[in-house]
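So that we are looking at the same thing, I have put the structure below in C-alpha cells.
Here the complex is missing a single protein chain, while all its other protein chains stay put.
Naming follows writing order (A and B), and every chain is counted from residue 1.
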Amino acid sequence: MCFKAKRRLTLALSSMSALLPLTAATAWAQDSKVNAINMPVGVTEVSASIYDLHMIIFWICVIIGVLVFGVMFYSIFAHRKSKGVVPATFHESTKVEIAWTVVPFLILLAMAVPATKTLIEIYDFDDAEMDILVTGFQWKWKYEYLQEDGENLKFFSNLRTPQDEIYNEEVKGEHYLLEVDEPLVVPVDTKVRLLVTANDVIHSWWVPDLAVKKDAIPGFINETWFKSTQVGIFRGQCAELCGKEHGFMPIVVHVVSKADYVDWLATKQSEAAEIKELMAQSFTLDELAERGKGVYQRSCLACHGANGEGGVGKAIAGSLLVTGAINGHLDSVVNGVPGTAMQAFGGQLNDVDMAAVITYQRNAFGNNMGDMVQPLDIFNFKKGQ
Amino acid sequence: MLKVSENPTLDITFKMVVVAVAMFAFVFVVMVPLYNVLCDALGINGKTGGRYEAVQSGVDESRQINVQFVATNNDGMPWKFEPSETMMKVNPGAANSTVFLARNPMPDAMVGQAIPSISPARAAQYFHKTECFCFNQQPLEGEQSAELPLQFIVDRDLPRDIGTITLSYTIFDVTDMVKGAVATR
C-alpha cells in the first residue's frame, strides 16, 4: 500500500513536471527527434529526394509568401485612413492580371519537373533482393519473409508498451508506443520489396525515415520498397484509421548489417525448428505456467487484464469457460469467438505457446484447476477439428 | 433552353431536381461499372480479368519471368490455405499450371471465395488465367482438404522491365453469404 501510494506521488510529480514544456524537452534533449519540426531526411535515397523536393517547394512557398504578405503589410501600414490617404479608384489592369496568372503557372511547371522525376524513381519496383509480405491486422502487423523454397518465416509484431504505461500507472519508457515485441529485421544496402495487404480493414504502413507509406487493403495487394543506406532502428505507426487501437500498432524496423541479418535469419529458423522439437516434448505444469505467463502478458493482457479481471474481454479469473472442459477452452482460444473481440489465436501462437498460455490461464488468478495442456494436445486438437 | 414550365421558378426547380436525380443515378449506373471496366483494363489495384481464352501465340524463349504466389486469410477465415509452390519461373506465352492447397479444419461445411490481386498492378493485364479456382466459390466439407487448380499464361507483350509478378490470393469466408443457396442444394 505504502509503495503504491509513493509511486502515485512520483507519477503525479512527473506529470506535473511534464506540464512545463522546457523540463520535458531537456529530459530527452539528446534525442534529436524530440520536438523535431521538420520531415526526417531519412536513410534511403528516395527519402532524401523526397526531403529535397519538400524543401524546394517549402522555400518557393516562403519566398512567395514573403513577397505577397510584404506587399499586403506595407499597404496595411501605409494606406490607412488615419494617415489621411485618399483612396485610389483603379479596379482592374489586364496586364497585371495576365502576369499573375502566367507567372504562377510557370513556377508550377518548374515544380512539376522534380516531382515527376522523384515519383517515377519511387515507382521502380523491380530488381528487389528480398520480398516481405506485410499484413495489417486489427491491431498488429504480420511479417512474412517470402523464401524461394517455400519455408517462409512469419511472425506477428505487437505493441510492447505495457498497459500500465498507457494508463499512467507507470512512468513511460523512452520509446513509449513506438516499441514492438518482434521488429522487422532487414539487411542494409538491400532493396527490400514489401507486398502490403490487410486481414480486416484498411491500414497503412508508414515509417518516416524510410519514406514509405502504403495502404494495406483487405483483398488487394500493394507493393512498395526501400533500400536503407544506414544501419539503425527506425520507427513508425499505422497511418490509416483502423478502429479502436489504431494508435497502438507501431512499426519498428531494425536495419542490420548483411552478416547480422544472416545470423538473425539463422536464429529465427532454428527457433522455428526448436518449436517443432518442443512440440514433441512433455512439460511439467510449472514449466508451462512459467512460459504461459509471458505469452499471457503479450497476447491476452490488453483485453483480459493483468489479473484476469477482464476489460474489453471477459474475466479469466473464475470464468466458467476457463474452469470448464479443456476442449471448450481450447476452441475459443484457437478459433476465437465469432461476433466478439476474441480473435482466433490458432494462427498467431505456436502450439507450445498455446499450450502454455492455456495451462497458465487454468491455474492462475485463483482458477487452480490443476490440469494442463501439452503442445501435442494442441497439435491434435487443431488436426482433429 | 428547353422550357418545361411557363413559370420560370418551377422551370428551373424542375431542371435542378432532374440534375440531382441524375447525379444519384450516375453513381450506380456510371461510376461503379466504369470503375470496374477501368480496373480490368488498366489493372488498377492489381485486379485481374475473368477467364481467358487461350490464343496460340508461341512461346518467348528469350526470357523467364518469376511468378510468385502469396496466400492470405481474411479475418475469421480458419482454413489452411497456401500455394503448393511459392515461386515459378515461366516463359511468356507458355501455358503453366499449379495448385493451391486448402483445408477446412472446422467440423462443418464452409464456402470460401479467393480474391486475386496482382503486383505490380500494371502486369495484371498481361497475366491471363485460363483456369482458376477464384472464378467460383469453393465449398469444402468439414475437415476436408482440396487441391485448387490454377492455369495461366503470361502474355508475350509483358513489358521488358517487369521481371517478377506476384499473384496474391486472399481467401474469404462466404459461408453466410451463400447460406440460402447451400441450404437448398
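Note that contacts are C-beta pairs under 8 Å (C-beta built on N, C-alpha and C of every residue); 3 or more make two chains touch, one makes a residue touch a chain.
Quick note on the criterion: contacts and distances are computed from a predicted model.
According to UniProt, the chain absent from the figure is "Cytochrome c oxidase subunit 1", selected among "Peptide/nickel transport system permease protein", "Thiol:disulfide interchange protein", "Carbamoyl phosphate synthase large chain" or "Cytochrome c oxidase subunit 1". Among A:135, A:157 or A:222, only A:222 touches the chain left out of the display. Contact with the chain that does not appear here is found for just one residue of A:177, A:265, A:279 or A:337, A:177. Residue A:71 is the one among A:71, A:262 or A:280 that touches the chain not shown. Chain A residues in contact with the hidden partner, per the touch definition given at the top, are 15, 18-19, 21, 24-25, 28, 31, 33-40, 49-50, 53-54, 57-58, 61, 64-65, 68-69, 71-72, 75-76, 79-82, 85-93, 96-97, 100-101, 104-105, 108, 111-112, 115-116, 118-120, 122-123, 138, 165-168, 172, 174-178, 200-202, 204, 206, 208, 211-215, 217-220, 222-223, 235-248. Residue positions on chain B in contact with the hidden chain: 8-9, 12-13, 16-17, 19-28, 31-32, 35, 39, 42-47, 74, 113, 115, 121-122, 170, 172-174, 177, in rising order.
Note that only the chains that are shown with their structure count from here on.
Centroids of chain A and chain B (each the mean of its C-alpha atoms) stand 29 Å apart.
Residues 125-128, 131, 133, 135, 137-138, 146-150, 152, 195, 197, 199-200, 217-223, 335-336, 338, 344, 346-347, 382-383, 385 of chain A are the ones touching chain B in the complex. The touching residues of chain B, counted against chain A in their complex, run 45-47, 68, 70, 72-76, 78, 83, 85-87, 105-107, 115, 117-120, 143, 161-164, 166, 168, 170, 172.
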